[in-house]
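Beneath this line is the structure, given in structure tokens, with notes to follow.
A single protein chain has been omitted from the complex, and every remaining protein chain is retained in its original position.
The block that comes next holds chain A.
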Amino acid sequence: MAAAPIITSRDVHLYYGKHEALKGIDLDFNPQQITALIGPSGSGKSTYLRLLNRMNDLIPNIKITGDIRLYQQDIYASDMDIVQLRKEVGMVFQQPHPFPFSIYDNVVYGLRLAGIKDRAVLDQAVETSLKAAAVWTETKDILHESALALSGGQRQRVCIARVLAVKPAVILLDEPTSALDPISSSKIEQMLVDLKKDYTIIMVTHNLQQAARASDKTAFFLDGQLVELNDTVNFFTAPAKKESEDYISGRFG
């Protein structure tokens, strides 16, 4: 279990203009684990998550300091290839937004961008990715129909398959199930647990039960700070910090 962390971050600060949204975050992520980032709205957890594949870059008046490394490489270095970074660190959002094409074309989108044209390679990637995203049996006979015809839960799994197709090392998920019903959410949680042997998974969630059920580590954010990072089992049975206890037992937030 003492594998070297795949992502490290040290003293990460982020300012929106004068507002300091992140106040010095030190946080590492281990391979083959699911880390849940929890905390009240405005605590900085989504802002932090988006830093990990530089999704905040285009926000005006933003200032980021500190050190974030993927495989020990500074991802904010001037020579960092952002396309390559986002290939390594995939992202899944709250609202599943498939592109308005077929399921097949959605999944291979990233591969085609990378110039892959070999039909056999693409076919294989579609099957592998949809299977890994636990949506293959529902879609294998309708691969060439529009992804927009799918249900919300299926769309989200197709969006996850789209991320998996480019073989990232890390998957970021920003409240991936908050727009879904409990059954679809449960399928996605199970899928994440099945996927973690091959990926590093970092998930922002407002659903504390989801963090408890699905994650290995829980990181609790409050007011731009990381209050506690702990093994999930410890976090939900005996957290180290009083603020953590108060938050998860519903005393505030």
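As a working rule, a residue touches a chain if its C-beta (ideal position, glycine included) is under 8 Å from a C-beta of that chain, and two chains touch if they have at least 3 such contacts; residues count from 1.
We adopt the following convention: contacts and distances are computed from a predicted model.
Taken from the listed names "Glycosyltransferase", "ABC transporter permease", "Phosphate-specific transport system accessory protein PhoU" or "NADH-quinone oxidoreductase subunit D", the protein name that UniProt assigns to the chain not shown is "Phosphate-specific transport system accessory protein PhoU".
Shown as candidates are A:E88, A:E189 or A:E228; the residue that touches the absent chain is A:E189. Summarising the interface, chain A meets the missing chain with residues 186, 189-190, 193, 209, 212-214, 232-233, 236-237.
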